[in-house]
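Here the complex is missing one protein chain, while the rest keep their positions.
Right after this comes subunit A.
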Amino acid sequence: MESIFFLIVAAVAVLSSILVVTCKNPINSALSLVMTFFCLATLYVTLDAPFMAVTQVMVYAGAIMVLIVFVIMLLNIRVEAVKRGSHAVFAGGAIGLFLLFQTVWFLGRGTLSGATGTMDRAQVVKVGHIELIGKALFTDFLLPFEITSILLLAAIVGAVILAKRKI
C-alpha cells in the first residue's frame, strides 16, 4: 500500500518536473513546478516531517512561486521564439543523464551507516514535530539561525537596490 502510494506520487512528481523543462510558456512551467512542490510535500508527510510539508507548501508553493509568476506576468515574456540548437539540447541531455547514471550507480553500491539518533515516529507523535525542530533550531543551530537573519537582510537590501531605477 505504502509503496503504491509512493510510486504514484513519485510518478506525478517526475512527470510534472519534466513538464517544467519542456513547456514553452513559462507560466505553464511555473504551474507544473507548483505541482512538483505539492508532491514533495506529500512525501515529507510520509517521512514523518509534517511541519516541513507545511513549510514547503507555504514558502515554496506560496511565496516563491507567487513571486516568480508575478515577475513572469510583469515582464510579459513571450513564448520562446528561437529554440536552442540541437547540439546544446543533446549535450545538456547527455550531461544530465550521465549525472543520473552516476548517482544511481553510487546509490546502488552504498549502504546507510553513521551514528543514528533517537527520533522516531513515536517521539514525533508524543513530543510534536514543531517542538523538536524548534529545540534543535534554537539550541544547536543558534549561530546559523542568526547568520540567516543577516542573509535575509542583505537579500532585502540587494533586491531593493537592484530593482530601483534611481537610488
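By definition in this document, a residue touches a chain if its C-beta (ideal position, glycine included) is under 8 Å from a C-beta of that chain, and two chains touch if they have at least 3 such contacts; residues count from 1.
The criterion applied here is as follows: contacts and distances are computed from a predicted model.
Look at the chain that isn't drawn here: its UniProt entry, checked against "Cytochrome c1", "tRNA threonylcarbamoyladenosine biosynthesis protein TsaE", "L-serine deaminase" or "NADH-quinone oxidoreductase subunit K", names it "NADH-quinone oxidoreductase subunit K".
Although one chain is not displayed, subunit A still touches it through residues 2-3, 6, 10, 13-14, 17-18, 20-21, 26, 29-30, 33, 36-37, 40, 43-44, 47-49, 52, 55-56, 59-60, 63-64, 67-68, 71-72, 74-75, 77, 80, 82-84, 88-89, 91-93, 95-97, 99-100, 103-104, 107-108, 112, 114-120, 132-133, 136-137, 140-141, 144, 148, 151-152, 154-156, 158-160, 162-163, 165.
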